[in-house]
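Every protein chain except one is present and positioned as in the full complex.
Letters A, B and C name the chains as they come in the text, with residue numbers starting at 1 for each one.
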């Protein structure tokens, strides 16, 4: 079941880092949706490895081919499957490492789970490359949400110890959105962004890597979306967010900070604003009882540092069962956070479209 | 779909705070499991409102009746349904509040979602009382896991600003487990526990409430459990953890702290310990690529303060559409965290049994 | 997973013939539906064992208790759970048979599957009594469908070798519907019904039993409901129909007869009837490519004879592993078909509401 998710919008992913292709089959899209292919390409580009200091020089073109469910520019209602061929393979880089388990990668856990039959090259099915089809699917869902007036926006709120200012959780301005959308390194405060980039460059210089946190807001979503208990907005979002490789924490609204508050401060009091129900604060991140309350959905996703680092590390050889040392050469991002931004947005879009579609159809 | 979860171990909950009963139907339990009814009763007691300073004086007996799937002391393999009758109803307390939306409760979101037809009494289906059947199901799953050598243990790591020391993530001693199990207010450091209780008493004295964080460890789980991507251990656990009312954050291993680390510190290096694969650190919380690596699973769950507080709050009347004020009288916990501990453990047990059962049955 | 079904309208059944109660939890009903309790009671009565010659003298009252999801006469949107207590237990009748496997019952297969831990009394979870909660859920779904203008009607088309005339598949008249609804033994041709009853009486007189076929029509369902392939109307209906104990065959439209036709006769040619698309014939039973075409849905369900017969039969003792003989005493229907009619209609209603609800919510 590793690769299938959803109830109304079902996605089914496949592929390995060094296999023929990675891809995704999307089931449940309404017929007749005009797809903006350039928009999808731009989303793919945001995730693709670039040529700046933050990302691997590996040049994946990430060009997708739609195999089905798309006819004369529109969705047909049938499953829409897209694949992305793998073409820049340096398989031999990885074969040497076959039995040397890279620390904090899935080499060891994949070996155990699949009895050594997993495709180990470049992480195989565990590779971050599998996020490319997620971004493809997310780009379609984002278009559909946008047509409903729903926008998803993110910024990098921290890299290592360096922090950006947070979103104003009750009032995110329109022009902020537009600025964020066209940035490869989205931050609210440019000076903070400069310091964050320095942290990444520093890590890279030391053959090291660094983690960070992405803050995401969903604007324009009305109240009443989601379910109590097992299909709460938090549950559904968390399910997909934690399926992104490298995610280790997730908090909604004030998150861990709310646990340190008293109720009198934490509670989001209501008021009517020209007939519209709003809250003075938004410590619950727009979700109460698992259901949206009409305020922006706010959450933060914590990413660990890229596990691939050039420094020597202690590990084991799984075949000889001996303690050994490893130095990972290859080409790796010193920080995956900038490329993770569109991935977080993509799964957010998929999750929300799923929830909205479910909410639409409670039977009469 | 709000109330059904799972694939191998399917649970289906129902009930409202002031209806006839709350309950759960559990599908997928193997036939022939001898149930320790006293153990289940004790788990229910841990969650039930008590008579100490931390919990509501409302006396729910939480006595369960097993309706099916249980015969001559053992599971039959057929669905096991249990119900808990509601018997201490003060419905009139709530009727007065019918149209006055309690801040940070699900009154408003439930009203919108269900077009005003939801059972509003005591939060209705959104009530924390629905966690009683979860604890029932969790107690069965914990027994089954225990027979496999898997233990789940938690402590309160913070209340407000007061903190307990964290678990030693690579080495949790057996006697720690036993001590935690019999405590109503489980902490590792007794002095910290004393300070936390003071915080709760202080909040109560001010007609206020306070939040906190629960830290949980799963011991004895072998490597290879879980799936890449959508059914990662983190995804499945997060799905259920975020379905607990009041949860606003979740982090695995070093969690948000790992985002501030460099890879050279964050990576969990391997070594062989008498043939057993272990890691020197456990910043990934026992999970890599969504799959267990054999180290303890460690995670922390952030709870918001109880939204019901005695102080006046600003809100709206949903019928008259006017700004009003509310003072919640009733009887409420100043802090739900102590009673949430067995709930976190229960859903953890359900999630892990689901994952283990899935892993067992990859087909040949 | 034995007891949970559905995607939008999720049902979860539980109970054994001689346990405390049987019941069902229904998830996914819209809030605010006014339930006609008398209608539900009447549907339950149609399935309940009566005092005529066709059914067991066992007097089950089949009185249901709604535990949740129902408030002030209406659904709340939360899971609606109802239970029916078991009160007329003659457990000792069954204990004697514990190890003697009744032919064509599930005694042996249940024993193997559950390693002998199943509740064997009266068939346990395999009992036809579990169809009572299905009829409860179906009665709610039928009400909802009726409000949409959709009617489900059935008649007994054969008992043993005796046949009723079939429905006119392109034109079922309104008054036929009304006549069927109030009958315990619904047939189109009264003389045929008389002969069928004679067959049943004859079987009863010989301590034997007899099977039969139910024909069902769904009227008023528009075109466009259903999905290609795995969620075709036929697939979804078949899934639930074959979950009814005793069903061994199912055919849509002309069914097995269509396999004997040439295309030129089998094809349902279209014409416009005052702007409405209709077909001259209805050999496809209102379904093409898994999707409704607006003509009546027509299908026939074949039931085997009640396996419980008073005659001596050869079988085995599962404990002593010896060939033995069995004479089933107890009280049993000589023919389950009349009581099966409301069960077929109930699962049809559940399946169609599921499909209609899915169709409503293809996302934009």
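By our rule, contacts are C-beta pairs under 8 Å (C-beta built on N, C-alpha and C of every residue); 3 or more make two chains touch, one makes a residue touch a chain.
Given the structure is predicted, the values throughout are model-derived calculations rather than measurements.
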{"item": "From C:216, C:284 or C:348, residue that would touch the chain that is not displayed", "value": "C:284"}
{"item": "For chain B, residues in touch with the removed chain", "value": "7-9, 28-31, 33, 77-78, 144, 147-148, 228, 353, 356-358, 360-364"}
{"item": "Residues of chain A (touch criterion as defined above) contacting the omitted chain", "value": "1-4, 7-8, 10, 12-16, 19-23, 25, 27-28, 31-32, 65-69, 71, 74-81, 83, 113-119, 124-125"}
{"item": "Hidden partner interface residues of chain C, rising order", "value": "1-5, 7, 13, 101, 103-106, 108-110, 112-113, 125-126, 130, 158, 160-161, 203, 206, 208-213, 223-224, 226-232, 234-236, 238-243, 245, 247-256, 258-264, 266-272, 275, 277, 279-280, 283-285, 287-293, 302-309, 311, 313-316, 321-323, 358-359"}
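Here is the rule we use: only the chains that are shown with their structure count from here on.
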{"item": "Centroid spacing, where centroids are CA-atom means, of chain B and chain C in whole angstrom", "value": "39"}
{"item": "Separation of chain A from chain B, taking each centre as the mean of its C-alpha atoms, in whole Å", "value": "26"}
{"item": "Multi-partner residues of chain B (at least 2 other chains)", "value": "1-4, 7, 13, 113, 125"}
